[in-house]
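Right, I'll just put the structure down here and ask away after.
Every protein chain but one is kept in place in this view of the complex.
Then we have subunit A:
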Amino acid sequence: MTEQKAAGLTRRQRYEAAQRKRAAIIATTSTVLVVAAIVILVPMTPGWEKVQRSFFNGATLVQTFPKLLDAFKINVMIFAWSAPAIAILGLLIALARDTKSPALFPLRIFGTAFTDIFRGIPVILTVYLIGFGIPGLGLPCPWNSPYIWGSLALILTYSAYVAEIFRSGIDSVHHSQRSAALSLGLTERQVTRDVVLPQAIRNVVPAQMNMLIALQKDVSLLSFIGPVEIFRQAGVFKSLLANFTPYVGAAIIFLIVTIPATRYADYLMARQRQERR
């Protein structure tokens, strides 16, 4: 049956099938060669055993992993309340920068200054300045918590980036759409809310996914001002056990979260490309 079908193929189809087979063989061979080279050659290096003992120590990993997972809950918590705040503040800043009315010029200045400042300062510096600086002014407990002010530092920094992405999304909606909507009798406000923003936001979802992934990792910067999240917990284990495996354990936990998120962002981008075709 199959033979009969194969016999029915045109010369071009046979040629393409052969080409595909050849490509598959080459891809398999090269992958096998590279993996084999890594698996065989790396352990042959003189320092491998030492590196394995201090970075890939199975016993240490098993011993520390549950507590690392526990500490990761702090990351998730900070992420969970920061991300929506960033989305809202980012959108507001983007809209502030996009206002057209001359009376709102101060708002535009504010939006520009905000993005310039918080995009320009390294995150860790913002975390230190806001995390230690504002509570240092003499706020009473619990309003001086490093969780509150550290999160605010992340929110401010990331809003600046997210606002720029939203703005590029707004710019990507063709001017004719706005004109058309205005000619239909919609107000400026309605045009922005009902015509421009829905398209703009949809256009930048994949790019914003990248910001989420980056934020998820940068939550660890809050460890500098006290919270014992996964990175600090791994550091404590590193000092106690004189072994770097806990950091590898932390990396594994991060990857478990970020890889699916990255694949999802890829999927969204691919779908968007298809829709635009």
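As a convention for this text, a residue touches a chain if its C-beta (ideal position, glycine included) is under 8 Å from a C-beta of that chain, and two chains touch if they have at least 3 such contacts; residues count from 1.
Definition applied: contacts and distances are computed from a predicted model.
Undergrad: Would you mind picking the UniProt name of the chain not drawn here, from "Putative tricarboxylic transport membrane protein", "ABC transporter substrate-binding protein", "Thiazole synthase" or "Nitrite and sulphite reductase 4Fe-4S region"?
TA: Cross-referencing UniProt, the chain left out corresponds to "ABC transporter substrate-binding protein".
Undergrad: Out of A:Q52, A:T99, A:N144 or A:T258, point to the residue that touches the absent chain in the complete complex.
TA: Reading the full complex, the residue touching the unseen chain is A:N144.
Undergrad: Just one of A:F65, A:F132 or A:Y264 touches the chain that is missing; which is it?
TA: With A:F65, A:F132 or A:Y264 as choices, the missing chain is touched by A:F132.
Undergrad: Considering the entire assembly, which residues of subunit A contact the chain that has been omitted?
TA: Its contact residues with the unshown chain are 132-133, 135-136, 138-139, 141, 144-146, 223-228, 232, 235-236, 238-240.
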